[in-house]
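This part shows subunit A:
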Amino acid sequence: MKNRFNIKKLLISTLFSVIALVIFVIEAQIPFPVSIYGLKPGLANIVILFVLFLGGKWKARDLFLIFLVRVLLAAFITGQTMSLIYSLTGGIAALLTMIAVKAGFKNAPAPFVSVTGAIAHNTGQLAAAAFVLQSTSVFAYFPVLIAGGIISGLLTGFVVWGLFRTYPKFISYINYI
Partner candidate 1 sequence: MKIKFLLLSGFLFLFCGCQWFQNVPNQPQPVTRTEYALGTIISVRVNHASGEIADSALDKAFSRLFEIERITSAKLPDSELFFINQNAFESTVIVSEELFFLLKSGLTYAELTGGAFDITLGSIVDLWGIGTNNARIPSQSEISKALENCGFEHLVLNEDEFSVRFLKEGLKLDLGAIAKGYAADEMKQVLAENGITSAVLDLGGNIITIGNNAGNGWIVGITDPLIPNEICAKLHVYDKTIVTSGNYERFFMYEDTRYHHIFDRRTGFPSDSGIISATVITDVSMTADALSTAFFVLGTEEAVKLTENLSGIEYILIDRNLNFSISEGIEVEIIK
Partner candidate 2 sequence: MKLLNKRNIVYTCVIFALFAGCVAAWFFIRNSEVEEAFAVIYKNSEQVQSVDLSSETSEYQISVGSAETGINIILIKDGAIGVISADCPDQICVHTGFIKNRIVPVVCLPNKLEIRIVSGDKVHGVFDAVAR
């Protein structure tokens, strides 16, 4: 039976958002030694990547909703509504890229998809910053942001890859609900 308003799915989506939010908040508490905008582990992306690789009934639309809820809640909790523009542009760029790469490259491994997403995320953020400041000189940070994106992308990618490898039963259970 096709149910347009799938309560179970909604519930699990919310759960994903909250997990992402918790990861985000915990990450924000850990002091990170490098002070460059956009250079951070970005572990909350684990959830998005996880859902992307679940596939099945988890469509792009669900990804966007999970992402939006996470980002909006994070902005309201930290009170930094100004930074919303950066997280939104970065996040949407990353999502679109990851969806495209996942669809375009057959059986693309999670770390690879994640790296492209992270690069897109940082590029989008940098473009937003350049737009806000009306400045092209911030692109001096471009290489370091891509390098940082590669590291954080690999990190999150391997976490997801490990999850799928280690808990195949759990994965299929989620897809079954």
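As a working rule, a residue touches a chain if its C-beta (ideal position, glycine included) is under 8 Å from a C-beta of that chain, and two chains touch if they have at least 3 such contacts; residues count from 1.
How were these picked? Simply put, all candidates are chains of the complex that A comes from, given by their letters.
Note that the structure is a prediction, hence the values are computed from the model and not measured.
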| item | value |
| --- | --- |
| Interface partner of subunit A in the complex, by touch - 1 or 2 | 2 |
| Touching residues on subunit A, where the partner in the complex is candidate 2 | 35-37, 78, 80, 82-83, 86, 108-109, 111-112, 115, 129, 132-135, 137-138, 140-144, 146-147, 150-151, 154 |
